[in-house]
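Every protein chain but one is kept in place in this view of the complex.
And now, subunit A:
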Amino acid sequence: MVAVTPTAGVPTGPTPTARRRPGGRPLLRLLILAAIVAVVLYPLIWMVGTSLKSQEEIVNNVGLLPRRFTPGNYTAGWSNFDVSFGRFFLNSAMVSLLTVVGNGLSCLLAAYAFARLRFRLRGVWFAVMIGTLLLPQHVLIVPQYILFRTLGLVGGEWPYLPLLIPQFLATEAFFVFLMVQFMRGVPRELDEAARTDGAGPFGIFRHIILPLSRPALVTTAIFSFIWTWNDFFRQLVFLSQLEDYTVPVALTLFIDSTSQSAVGPMFAMSVLSLLPVFLFFVAFQRMLVEGINTSGIKG
């Protein structure tokens, strides 16, 4: 089945003493949990079900599942606009994957400096970095837009630069922080040993920290992919040509034309757009859940 392993990886896992309040009412608890599962899953199942209904059924059958499964909405939605959704998906994939690379590289470098190297003002810079953790992106969007536009990068030859440049400059302080925390757990004796063998700061980074930071890199990669894939605000602001649109921006085009006939295709494309995130969830469920545990993540 799915990679849902019961909490095996959690160090302070279920111990015999954890059954402290004997009994409870297992059946009652199970019923409540089942009800919550229903509430949680209902919108998702309804979404998939509606996307597979025929136009007629969308109007007449508000039930969870279609009486007859029809894939028509998917083909209709795919080519609903002058530019096909294939293009939007490629755009989104490109932005998300490049963001993963940018965040991984730049945050790793910064984290290594903060976690391992001693330099003037390190404490000050670290405090500044922590300060930017809570800085809302909405505060910076207007001046960033003006700046990138003045540089000719908004709607320029490659309109994704304003989205990607910040990602290659370690501006997602959250990932820097996550990696710093992780690197602090790497034994310093390894650095010392490498140093005795003549390695400098770069050698230690290359041979010790980089290979050992893989788990933190993977967590960063997964979360930056999902967040960028879902992100709407920045992409809405910086992308203006239809052929440059990413999936979230393209989806809002459906809202403009809320005739009843658009509902099916709109739902079909919504389902497709959530599919990558869902697959990530299935593949990395435990890592995602534990990723939040170790670091505490914005919801």
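As a convention for this text, a contact is a pair of C-beta atoms (placed from the backbone, for glycine too) under 8 Å apart; a residue touches a chain by one contact, two chains touch by 3 or more; residues count from 1.
As a working rule, contacts and distances are computed from a predicted model.
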{"item": "Hidden chain of the complex, named as in its UniProt record, picked from \"SigE family RNA polymerase sigma factor\", \"Pyruvate dehydrogenase E1 component beta subunit\", \"3-oxoacyl-ACP synthase\" or \"Sugar ABC transporter permease\"", "value": "\"Sugar ABC transporter permease\""}
{"item": "Per the touch definition above, residue among A:Met94, A:Ala127 or A:Leu147 touching the missing chain", "value": "A:Leu147"}
{"item": "Footprint left on subunit A by the chain that the document does not show", "value": "2, 4-7, 10, 12, 14-15, 17-21, 24, 29, 32-33, 36-37, 39-44, 46-47, 50, 59, 62-64, 105-107, 109-110, 112-114, 117-120, 122, 125, 128-129, 132, 134-136, 138-147, 149-150, 165-166, 168-171, 176, 192, 195, 198-203, 205-206, 226, 229-230, 232-233, 236-237, 247-249, 251-252, 254-256, 263, 266-267, 269-271, 273-274, 277-278, 280-281, 285-286, 288-289, 292-293, 296-299"}
